[in-house]
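Apart from one protein chain that is not included, each protein chain of the complex appears where it belongs.
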Amino acid sequence: MEKFGFFISKGRQINYDSNDRSIAEYIYEREPSFRRCIECGGCSATCTTGSMTKFSLRELHILIKRGENDKVMESLKKCMLCGKCILVCPRGVNTRNIVVLAKQAFQKSAAYAI
Amino acid sequence: MKQEGKQAIWSEYQKEIADDKYFYVRSCIRQNFFPGSEVAFLRILRDVLKKDVYEHPCHTTCSGIGYHSDVVPVETAMTVVARQFALMTEAGYTNYVPSCITSFGLYTEIIETWHHFPEVEEKVRQKLKEATGREFEIPGNLAHASDIIYKFRKEIAAKAKFKLINKNTGEPLKVVDHIGCHYAKMFPSKGVGGAEYPYVLAGMIEEWGGQVIDYPERRHCCGFGFRQYLVQANRGFSVACSKEKFESMKPFKPDMIITNCPGCPMFLDRWQYVINEMEGTRYGQNGEGIPVFTYEEVAGLVLGFDPWDLGLQMHQTDCEPLLDKIGIEYSPEDKYNTTVNSLSEKHSSLINV
Partner (left out) sequence: MSKHVVVIGGGVAGLEAAGRLSREGLDVSLLEKDSITGGHLNRWFKLFPDRRDSSEVKDYLEGLTHANNVKLFTNVTIEKLNRDKDHFSVLTNDGKELIADAVVVATGFDLFKSSRKEEYGYGIYDNVITSADLEDMFRKGEITAADGTVPKKIGIVHCVGSRDEKAGNLYCSKLCCVTAVKQAIEIREHYPESTLFCFYMDMRMGGAYYEEMYREAQEVWSVNFIRGKVSEASETIDKKVVIKVEDTLAGRPLKMTLDLLILMAGMEMSEGGIKLAGLAGLKTGDNRFFEATDHHFGSNKSNVEGLFYAGTCTSPMNITETISHARAAVSEVVDYLKNS
């Protein structure tokens, strides 16, 4: 590769066909309110972590649903589980539990070493 | 795939293409990339179809390559283009035929801009006059060189020595057509068949016996994109675009790719070599690459031109597998033999006027 001075870029498209959505399925089963999210961003706006670091609970939901799991794992650690997000959610999504379940799913999955 | 759906769209995107007396302007880069192609165009137009094609020795770059690489401002590009039009006007021609897709796109864009902003055109006329003393007319007909070959595809088929058919199986060759982005994406109405389902190359393929392959990434750019390639650090992006296309067309087992842009055949051809070097992947059959051609090369092959006169030895992905499939004879020992007679000696038609 060195002889060309560049590498073949990886696409940044979400490949829905090949992504692993087992984490999302794990959460859907145990916390059906996860399906009701309409991506309004209320949770992210009120989030302490989100105001101080690059963390968005809204985006995290999307990334879980699309199976962008590497990014989810990175992001999950930042949540302090304070639960303020639940208070503002207009769709009654148990947002805090989604973070808990996501961590659980990664721990249980052989594919992801946590 | 329902062919009639495409035919309905094709019938909506028909453009006027002049039938003779062409002012032909070459591309900056094609003469290095695939030097036989423009020569083949002239031979087909002048020798085979007996058309009047004029080339002006003072023609320069249209500066589109600079414009699209962010180094030439559009006003400058316009004045350069105005000068080319002046050369056409002075030579007494009105049908302007660029060899390059980006030139075609730039000319279309500039003529359209002048149409909507006549004050810009006036300023350009003034600047050109001040700088060179020249005056110009806007071409009566602007067609890309591939439009011209498309227009005469039936005449070429009538004189064809070969068809795009696998001589061993009798089956039509599976052909991927790749259209340069600047052909119709900017102005769909200026391209034969429009932007979504361009017919300019598909029409040639059908007429010459091949079968057109419509694969998911058909509309994707080849990856040239000017600054992607020109800056070395961006080349990974460029090659990734080509790779995306190869991956997508692979299941269709294409026999060949045909293109109508200067950059596309270059990158679709060369990147196959690079991808193979980097990752060990080849996209054709039997561990080979997929041969990539310009439409002039394909027209030339169909008409029975010598493959080495067409410059096929300049391809990095070998063309011989395709020549064998069609049954075109060639002399392997002459492939790189530069002592064979030069083309200009063989073909007086290549000398202007």
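Note that the chains take the letters A and B in the order they are written out, and that residue 1 is the start of every chain.
Heads up, the rule we're going with is that a residue touches a chain if its C-beta (ideal position, glycine included) is under 8 Å from a C-beta of that chain, and two chains touch if they have at least 3 such contacts.
In this text the structure is predicted, and so the values were computed from the model without any measurement.
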Visible chains that the absent chain touches, using the contact criterion stated earlier: A, B
Among B:52, B:70, B:171 or B:214, the residue in touch with the chain that has been omitted: B:214
Contact residue for the chain not shown (choose from B:6, B:59 or B:163): B:6
Touching residues on chain A - with respect to the absent chain: 12-17, 28, 32-33, 35-36, 38-39, 58-59, 62-63, 65-66, 68, 91
Those residues of chain B which, in the complete complex, touch the missing chain: 1-2, 4-6, 8-9, 194-197, 214-219, 251-252
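The criterion applied here is as follows: only the chains that are shown with their structure count from here on.
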Distance from the mean Cα position of chain B to that of chain A, given in whole angstrom: 46
Residue ranges of chain B in contact with chain A within the complex: 232-237, 239-240, 243-244, 274-275, 277-279
Chain B partner contacts - residues on chain A that touch it in the complex: 1, 3-11
